[in-house]
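The other protein chains are all here in position, but one chain of the complex has been omitted.
Chain naming follows the written order as A and B, and within any one chain the residues start at number 1.
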Amino acid sequence: MHPAISVIFFTVTSGAGFGLIAMIGAGMPLPNGLAAAFFIPALAGLLAVAGLISSTFHLGHPERAWRAFSQWRSSWLSREGVLSVITLILFGLYTLAWMISGERILWLGLLIAIGSALTVYMTAMIYAQMKTVPHWHTGLTPLCYLLFSLTCGYLLAAGLNGFASGASSPAGLAVVAIAIAWACKYAWWKQAETTSLEAAGSTMESATGLGSIGKVRLLERPHTGENYLTHEMIHVVGRKHAAKLRIIALALGAALPLLIALGVWAFAASTLWLVLAFIVLMAGLFVERWLFFAEAEHAVSLYYGGREA
Amino acid sequence: MTSLPQTTDKALGLVIDLDTCVGCHACIINCKEWNTGGYGAPLADLDPYGTEPVGSFLNRIHTFEVSPDNAPASIVHFPKSCLHCADAPCVTVCPTGASYKRSEDGIVLVDESMCIGCGLCAWACPYGAREMDPVENVMKKCTLCVDRIYNENIPEEDRQPACVRTCPAGARHFGDFSDPASNVSKLVAERGGIDLMPEMGTAPVNKYLPPRPKTKPESASSATAEAVTEKPGGFLGWLDQALEKLG
Partner (left out) sequence: MGADRHNVDLSPHVSDEIRKTTCYMCACRCGINVHLRTGEDGQPKVRYIEGNRDHPINKGVLCAKGSAGIMQHYSPARLKKPLLRTGDRGKGEFREIEWDEALSIAADWLGDVRMRDPRKLAFFTGRDQSQSLTGWWAQQFGTPNFGAHGGFCSVNMAAGGIYTFGGAFWEFGSPDWDKTELFMIFGVAEDHDSNPIKIGLGKLKARGVKVVGVNPVRTGYNAIADEWVGITPGTDGLFILSLVHELLRTGKVDLDYLLRYTNAPWLVIEDEGKADHGLFARNEAGEPLVFDRQAQACVSSRAPGVKPSLKGQVDLPDGRKARPVFELLAQKYLSDDYAPEAVAETTGVSAVQIRRLAGEIAEAAFEKEVTVDQPWTDMKGERHDKMIGRPVSFHAMRGISAHSNGFQTCRALHLLQIMVGSIDCPGGFRFKPPYPRPIDGQPKPHGGSQPGEPLPGPHLGFLRGPEEMLLEDDGVTPQRIDKAFSWDAPMSSHGLMHMVISNAHAGDPYPVDLLFMYMANMSWNSSMNSGGVMKMLEDKDENGEYRIPKIIYSDAYNSEMVAYADLVLPDTTYLERHDCISLLDRPISEPEALADSLRWPVVDPATQGEGRDVRGFQSVLLDLGARLGLPAMTDADGNVLYADYADYMVNHQRRPGVGPLAGWRGKNGGSSGRGEPNPDQINRYIENGGFFEAHVPAEALYFKHANKAWTDWAIEMGLQDGPVEIIFQLYLEPLRKFQLAAEGHGERQPPDSHRERIRATFDPLPIWYAPFEGEGIDVGEYPYHALTQRPAAMYHSWGSQNAWLRQIHGTNPLYVPGPICDEAGLVDGDWAWVTSHHGKIKVPVRRMEAVNGKTMWTWNAIGKRSGAWTLDEDAPEAKKGFLLNHLIHELLPPKADGLRWSNSDPITGQAAWFDLRVRIEKAPPEEHPVSLPQFDPQEDSLPKPAAEIAYGHEWEADN
């Protein structure tokens, strides 16, 4: 699939934003005071909203984006839209209350945390529902999205808590979170090796129905140039290239944040360092997400000569 | 409403005969020509005279080479447009309700005024039957010529899809699959019509008739003709007898 920057930015950034919102809502320790009550939720909201706005950049008609709220009964994208807005509105109220009263309303926070997690789940389901893209079509996809979102949220929340003098969040949990999230992604990658189109039963033979005659191979595409489908659905990353990018993703997204979190844990350093861990994790996730799209094979590629085309 | 109708009154669609299609591309160009001035926005072309022309088309012809184990490779020209699936995933993913399946006849359409151009439906379609228009940025797909098949401004015999009417080889057939007596249902029954990618669970309405078996070069002849040259008198002797018979 074509790795559109706007969509990569959307999934990573709003994932982190909702992760942070979830952590706030779930009552993670955070600095007190009006500034904190304003800036921390603002940062969370900004990440979530920036992501959402970015997602409209790849729309042909962003001015009609409001229409996307209408189909929550059948469409994951619509559900995600609706729930994200509800969650954000509730989060706004929560923040207002926090700013005014200095108190965080726990029951509302928990509701928001659930809303955030569900939003991220729904984002992931936009991809995971696609039978046409077997790599994505697995329960591990929403799990990865969720775990990354929560890890991001946790690192950021814990990091920001470093501003509160004397406060310290358990960095050990950060280590665990990072490790679990990447373990899940590793499992996803492992699974991706076997969830090819072919494993899903889709081959050029089934796509054309000509398998009973013999082995099928594309001789000519319908047009000599590119078209929307080849641009959008048929993106080929070289194997070597992909392996390199995975290492980069792992280095930035897993190794570095882990090292930082371990350091904070071992040396009981300021959890502020976890903000740095968050930043490198995000960088790693951009690469991970690029690969998520770029490596995914769409069934339509079978009509365009498969991957070698 | 992007939920799919439980049932449709009719199941209109196409039968495409792979044994007859010569890959001439007539259907795709006539489709473009009819539809660019018709339903919804034009089917536009970007950089039409430049280095990378791209346009939206509702139908495309692929060419496959099929290599059997024990016979020479053959070529199959393969037209593909929307299959108007009964369980159309393109409809259920649509967040706006722009994509829908008509309950009257099962035609899957995009209401372009509602389409936000998110492209999800194209992702959901396994067949590559949807293309975003490069200029208008709305999703384009085969309408089964909904603006022809019921059109009272055109003669009754022309109320069929443009691609079917134009196909020089007669490789495309239009009709109602819900009626077992229809031309399309009969063709499917007689010629063993098949679904594309049944594993996707889309339950396509359009069916493909597979190529008929080819004669292998080395297959033996059914008729064994005797050599007249080996008869007594040889060829000329045979000639005499044959002329005799003619009188």
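The rule is simple: a residue touches a chain if its C-beta (ideal position, glycine included) is under 8 Å from a C-beta of that chain, and two chains touch if they have at least 3 such contacts.
What you see is a predicted model, and the numbers here were worked out from it, not measured in a lab.
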Based on the whole assembly, the unshown chain contacts which displayed chains?
A, B
For the chain that got dropped from the picture, name the residues of subunit B it touches.
1, 3, 5, 17, 19-26, 28-30, 32-34, 36-55, 57, 63, 65, 67, 72-77, 97, 100-104, 109, 111, 134-136, 146-147, 150-154, 157-158, 162, 165-171, 211-212, 214-215, 217-229, 235-236, 238-240, 242-243, 246
Positions on subunit A where the hidden chain makes contact:
219, 222-225, 308
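Definition applied: only the chains that are shown with their structure count from here on.
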In the complex, subunit B residues that touch subunit A:
1-3, 18, 28, 52-57, 60-69, 71, 73-76, 78, 80, 89, 91-98, 114-120, 122-128, 131-132, 134, 136-139, 194-201, 208, 210-211
For a test of understanding, state which residues of subunit A touch subunit B in their complex under the given definition.
1, 58-62, 64-65, 67-71, 73-78, 81, 126, 129-133, 200-202, 204, 206-210, 212-223, 225-229, 231-233, 298-300, 303-304
